[in-house]
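Note that one protein chain is taken out, while the other chains of the complex remain in position.
Moving on, here comes chain A:
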Amino acid sequence: MNDWTDGEPRVVVSGCDDCGHRWYLRRECCPRCGGPVNERISEGGGRVTATTVGDRGAIALVDLSEGVRVLGRCDPTLRPGTAVRLTFHAEAGEPVAVPYFEAEST
């Protein structure tokens, strides 16, 4: 299933048919048991575990509600613990839109 790295603005969460393990980084088989892979599109809800701001903008690690951890860019006001939703942004000249996290509006 194509994801944001292929130009489709979505995060795909992989799971194992045999052991139920879930992961984010694309693989051809389960890293825990070698079992076959199923895929689902993330609904985009999650919680920030870490943030930083460098020369090239703010970055966050987010635990998605599907149980995987995703690196993305983010609103620079986000802090660890904040509930977020997933969007996609591309800077000028970038080939694909990348994950961008914003605070969940309540």
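The working rule: a contact is a pair of C-beta atoms (placed from the backbone, for glycine too) under 8 Å apart; a residue touches a chain by one contact, two chains touch by 3 or more; residues count from 1.
In the analysis below, contacts and distances are computed from a predicted model.
**Q** So one subunit is absent here. Using its UniProt record, which name fits best from "Succinyl-CoA ligase [ADP-forming] subunit alpha", "Tripartite tricarboxylate transporter permease", "Thiolase family protein" or "Bacillithiol biosynthesis deacetylase BshB2"?
**A** "Thiolase family protein"
**Q** Sort through A:M1, A:I59, A:A83 or A:A103 and give me the one touching the missing partner chain.
**A** Looking across A:M1, A:I59, A:A83 or A:A103, the contact with the absent chain belongs to A:I59.
**Q** Which residues does chain A use to touch the chain missing from this display?
**A** The list for chain A reads 5, 23-26, 49-54, 56-57, 59-61, 68-73, 79-81, 94, 96, 98-99.
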